[in-house]
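As structure tokens, the structure follows; a few thoughts come after it.
Only a single protein chain was left out; the remaining protein chains are all shown in position.
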Amino acid sequence: MATQPISAVSKITIRVLAFARLRELLGFGSRDVELAEGATLDALWKQLASGNGEIEGLRATTRFARNGELVAGETVLRTGDEVALMPPVGGG
Amino acid sequence: MATQPISAVSKITIRVLAFARLRELLGFGSRDVELAEGATLDALWKQLASGNGEIEGLRATTRFARNGELVAGETVLRTGDEVALMPPVGGG
Amino acid sequence: MVALSSAPLDVAALVRDVQTKEHGAVVTFLGTTRETSPDDPRPVAALEYEAYDSMAIPEMEKIASEAREQFGPLAIAIVHRTGRVALGEPSVAVVVAAPHRARAFDACRYAIDALKARVAVWKQEVYADGETAWVANTPP
Partner (left out) sequence: MVALSSAPLDVAALVRDVQTKEHGAVVTFLGTTRETSPDDPRPVAALEYEAYDSMAIPEMEKIASEAREQFGPLAIAIVHRTGRVALGEPSVAVVVAAPHRARAFDACRYAIDALKARVAVWKQEVYADGETAWVANTPP
């Protein structure tokens, strides 16, 4: 009888878009990121900002969008999601 | 000894401008008018409107200007004055 | 800059006139000829304007000064057409450039309201059937 791998963690792949100062600090405007299944936007943020004090300091003013809709940090991501990291807007 | 003409009435000449409906009813846009010295704008109006009920009916909405300034009907005219008869404005 | 003009209004030129690198906001009002008269059921084919230039121009200058006094530094152009104005064409343009948008909006609105109430310009509606009627402004 075959054993099931107990700790097999499924992965999801999402597309992350970063804008303005966040794009500069993260070093990309668009990138595919692999996350553990069940990961939230907050977890994504932690992974991306980790170790960069300037990015970490921008959390309070950053808004998240998933597939074009503003969503909260506790939102669970699904594979194929397009996530945008958005500093305060400056149009006009 | 020469006699002075007792009833010699001095005349003044003014320029009358009429606009819009008043121009059409009076039949002129600009005309020189002779008046007795001491004549007021009200007297000018009476002279011009006399016998024309439609013009007479416009008195309440007509404003007078003398030499580019809005003035009241009792204003006494002087020779050389430019008088404008102005219906309610319709600019814009 | 204020003017009466018998030629079509060049709005882009007015915007260029008032705009400077210190002005972040330009608000333009254009009053255009409507087919529907507020006073008459007949369709309007054109408007015909006449002005008393020597009162209209100083009054427009006065309105421009009042706008600057009331709202702060700004640049303003007010131009009104005379003669025949075709359907859809602008008969009046008020263009205000200011450092910020609140001032530009407020001053533009002030100027067009004042112009309609005070400037010696008269408007005749010319209907499709060739008849005409003089139309006075009513308070906004």
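Letters A, B and C mark the chains in the order given here, with residues in each chain numbered from 1 onward.
We take it that a contact is a pair of C-beta atoms (placed from the backbone, for glycine too) under 8 Å apart; a residue touches a chain by one contact, two chains touch by 3 or more.
Model, not experiment: these values are computed from the prediction.
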Partner chains on view for the chain not depicted: A, C
Option from C:H23, C:R81 or C:R118 whose C-beta touches the chain left out: C:H23
Contact set of subunit C toward the excluded chain (per top definition): 11-12, 15, 19-36, 87-88, 90, 97, 99, 101-102, 104-105, 108-109, 112, 140
Those residues of subunit A which, in the complete complex, touch the missing chain: 17, 19-21, 23, 61, 65, 68, 84, 86-92
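Rule of thumb we're sticking to: only the chains that are shown with their structure count from here on.
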Gap in Å, rounded to a whole number, between the CA centres of subunit C and subunit B: 30
Set of subunit C residues in contact with two or more other chains: none
Multi-partner residues of subunit B (each touching 2 or more other chains): none
